[in-house]
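Report on the following structure.
Missing here: one protein chain of the complex. Every other protein chain is in place.
Going in written order, the chains are labelled A, B and C, and every chain counts its residues from 1.
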Amino acid sequence: MIIVMQPAASEEQIQHVVEAVEESGLEAVLLRGEQRNVIAAIGDKREVVTEQWLASPGVERIIPILSPYKLASREASPGATPVRLDGQVVGEQKVQVIAGPCAVEDLDCTLDIAEAVKEAGAVGLRGGAYKPRTSPHTFQGLEEEGLKILHAVGRHTGLAVVTEVLDVTHVELVARYADVLQVGARNMQNFNLLTELGKAGKPVMLKRGMGATVRELLMSAEYILSQGNGNLILCERGIRSFEDSVRNVLDISAVPNIKSTSHLPVLVDPSHATGRWDLVAPLACGALAAGADGVMVEVHPQPQDALCDGAQALRPERFTRMMDDLGRLAEALGRGLASPATVESDQ
Amino acid sequence: MIIVMQPAASEEQIQHVVEAVEESGLEAVLLRGEQRNVIAAIGDKREVVTEQWLASPGVERIIPILSPYKLASREASPGATPVRLDGQVVGEQKVQVIAGPCAVEDLDCTLDIAEAVKEAGAVGLRGGAYKPRTSPHTFQGLEEEGLKILHAVGRHTGLAVVTEVLDVTHVELVARYADVLQVGARNMQNFNLLTELGKAGKPVMLKRGMGATVRELLMSAEYILSQGNGNLILCERGIRSFEDSVRNVLDISAVPNIKSTSHLPVLVDPSHATGRWDLVAPLACGALAAGADGVMVEVHPQPQDALCDGAQALRPERFTRMMDDLGRLAEALGRGLASPATVESDQ
Amino acid sequence: MIIVMQPAASEEQIQHVVEAVEESGLEAVLLRGEQRNVIAAIGDKREVVTEQWLASPGVERIIPILSPYKLASREASPGATPVRLDGQVVGEQKVQVIAGPCAVEDLDCTLDIAEAVKEAGAVGLRGGAYKPRTSPHTFQGLEEEGLKILHAVGRHTGLAVVTEVLDVTHVELVARYADVLQVGARNMQNFNLLTELGKAGKPVMLKRGMGATVRELLMSAEYILSQGNGNLILCERGIRSFEDSVRNVLDISAVPNIKSTSHLPVLVDPSHATGRWDLVAPLACGALAAGADGVMVEVHPQPQDALCDGAQALRPERFTRMMDDLGRLAEALGRGLASPATVESDQ
Partner (left out) sequence: MIIVMQPAASEEQIQHVVEAVEESGLEAVLLRGEQRNVIAAIGDKREVVTEQWLASPGVERIIPILSPYKLASREASPGATPVRLDGQVVGEQKVQVIAGPCAVEDLDCTLDIAEAVKEAGAVGLRGGAYKPRTSPHTFQGLEEEGLKILHAVGRHTGLAVVTEVLDVTHVELVARYADVLQVGARNMQNFNLLTELGKAGKPVMLKRGMGATVRELLMSAEYILSQGNGNLILCERGIRSFEDSVRNVLDISAVPNIKSTSHLPVLVDPSHATGRWDLVAPLACGALAAGADGVMVEVHPQPQDALCDGAQALRPERFTRMMDDLGRLAEALGRGLASPATVESDQ
């Protein structure tokens, strides 16, 4: 950590900071410059509370050198950390595609979508049983009934089931039915929920908050990892911006950016990023080519009748065409698409 | 609602949308233009799910005319809705100041701060017992012990206690000790929590998420109001921006903006907005002059030793000077500062 | 255009707006709703100044239906508009790669870079002779000397020369030496410069401002197109965001987004977008897969000695590896990379 003193800081103020650094167990090196005196605090004590030193008289600025996360960093685990789920491995060579409706509406519709996306090459089924809706006046999800449908359809098709946990009180229930527990963007900093998911042991998909930096995403990952759960997949799904022709701006640079600093696998969700179905396929292709471990998209047979977010859902035919493109791109990069599992009922 | 059709939309597609509008109980008026055909859907059915019509073939854009919130809007309640708490009224003429440490650290320190801010004119005491910290490696709050300290200090000084509820499982516990239940910025769209707080009946302070629009803040308010709890105060605390010399950008326009569209009182928290103690007093003055019903700021006697967010805390002497400025500004605008309650122990 | 009246608007105010609409030559249709009265103004008069109707008593909001640009829109020209430059066609099937140093430093270095990037498959040479530097204390470019170097190297290698025009007074001079006149992000709304470039007749590359929306980019394109110059290429190069680990956030959704609304070709510049050389190749691949007509990247043999922006420059070896990936991706999508021109000196 580097502590920059104000030009007018007194000798006494400088010594006061040097002592505070040493008391915290770090080594202090005072560098005297022409315009500023700077104190370097050497040592790895990321748990030391240091931000408040900013409040010490004479301090102008504090600059951390080490990233605030440890377990999520490449230094903790130089290789990639693949996540195993139901026969699939996310974070190795193959590209994984997860698809499904925004919300689970009923068994038949969910089954139809699942079979269609599996046929096209998806390996996971997404769908919400609990829906965080901006308005209290709109459809809030089928709740446990939705979980049961997802579970049944997942078992029948062999698709891994990914669904959102909205609340700390639901973790156990959702874990009973799902293969991957998803943390939605609005809950990325719901730290109690993250801690519970860390304890649950099941694979977790952590979506980036729309107002969160990559560093904050990795700090939230740290909450889950610090409970001993290393089955963690990150998901970029767009961030807030002044651009008003899309719902959010997909931060595609987050893919190589996270990969340079962390060992965790990264998916991209172009459906929620843009809110526009016509942009989903090009951005899914872009995400794959930029190095994403997979993509997650919304599919619905009659988007205009969907109970939520129809505007961003692909029709199955359009999804199939997208999968063809993804397949060709994945081959060109020497990766290939992951193959759907074979289930007994298929035989 | 206005539905704009694509230039190439067929007659059949247009009729399909007209029928969908009419089936939902709205009146459809088709306007034929030179470049675009437009369908106006007339009627107040904010609960109708309409976004998915975007997915209908031939539709280019959907423009809502009515705001998506009802109970939070000026139309629902043309006058202001003051919130009564412990002898104080937030949202009427007088300016309310709430102050206190970021986190409750111990009884003595909390009491000292409370007495100092009351002496300077504050009417509420803020302090966190449960702290949502970005890093799992930092101080997480005293939990129930902290609530007890806040309660005791509040009773002793007559200051209304404002403290954060982090989780739906804590609502009952926190409500037992606090006068105002605060929803933090990271929880602004934790809809289960909002619903529970709507049922709890106690005054709620809802902070704007750092990635949330004013409209989304009011939609979250709608969750609380729709449970019958009208004791609701909004709080602007800065939004995410590319400007990197402050933690967030205080959106001061949100104050008159919310007041033009909603009847709810609005406070401003310049401490969290900027993360810099040296900007707190000027922004508190700015907020008051722009029409805020009050301000909430962090105060700590030794910011450099604070267990959290010391960099943004005012020392009591600086807080007192700020209160003098606020008092003079409030008088100049014919409003005045609210007076602290008198408690028996004061006599 | 849709004009939404306030709930409390009087009959007289409504009639006043209806008359103003009709006086401007548009047809007015008054729609009476439960909560709001709305006036639809029908007709295509994009040149009518309408925003000020917002200031009419009783008006709440004005919603345009038609995009504010005409010549840049798909309606003006339903097919794509390829730009021809020096034997190359930007905006058709083949992917174009433009590469070169941030600033022209001297003849030898420029020639070395040009030969290396041509060898790897680039078809254009970028390089700045006039550099818009944030600080007045840093290198500002070789000016006309730099233009002469670019011209000589372009002729020698057969690469099309792309270079920035900083100022309206330089248009003629730069046009004498360059094949494509680039408008930098900071000049995207320098309307006098855009008008002059519209008159210059030479191909123009217009970069998106870092604080500009896609709609504003297309409005700036309209300035150039309205002078009769249709040889226009757009370039996405990142927008401002709160994410602080990259210089700007590459808005990859702008690629399919612009293509859905405009007929102009779109390049992507991942070097300026991120400011980090390690993210350039993945984002170039992502841009191609998302549908960009080409990419423009910075290359320098000794980035650590570059006179500007070394941190974002690829070394020639790294560039060559990126070109291999781009080539494979372009093949997979049935497009292919454009081939460099053959020049006589090559024979």
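Keep this in mind: a contact is a pair of C-beta atoms (placed from the backbone, for glycine too) under 8 Å apart; a residue touches a chain by one contact, two chains touch by 3 or more.
Owing to the predicted nature of the structure, the values given are computational and were not obtained by experimental measurement.
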Looking at A:2, A:107, A:152 or A:341, which makes contact with the chain not pictured? A:2
Hidden partner chain, touching residue among B:44, B:119 or B:325: B:325
Using the document's definition of touch, tell me which of B:30, B:152 or B:290 contacts the absent chain. B:290
Option touching the unshown chain, where C:4, C:210 or C:267 are the choices: C:210
From C:26, C:41, C:290 or C:307, residue that would touch the chain that is not displayed: C:307
Identified contact with the non-displayed chain, of B:214, B:232, B:267 or B:306: B:214
Note that subunit A touches the absent chain at residues 2, 4, 7, 29, 31-36, 38, 40, 42-44, 63, 65-66, 75, 240-242, 244
Tell me, which residues in subunit B touch the chain that this view leaves out? 211, 213-215, 239-246, 249-257, 260, 273-274, 278-279, 282-283, 285-291, 325, 328-329, 331-333
With the missing chain put back, which residues of subunit C would touch it? List them for me. 20, 46-47, 49, 51-57, 68-69, 132-139, 166-169, 186-187, 189-192, 195, 209-212, 216, 219-220, 222-223, 226, 239-240, 277, 300, 303-311, 313
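The rule is short, and it goes like this: only the chains that are shown with their structure count from here on.
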Centroid from C-alpha atoms only, then distance subunit A to subunit C, rounded to Å. What do you get? 31
Do you know which subunit A residues sit against two or more other chains? 211, 239-240
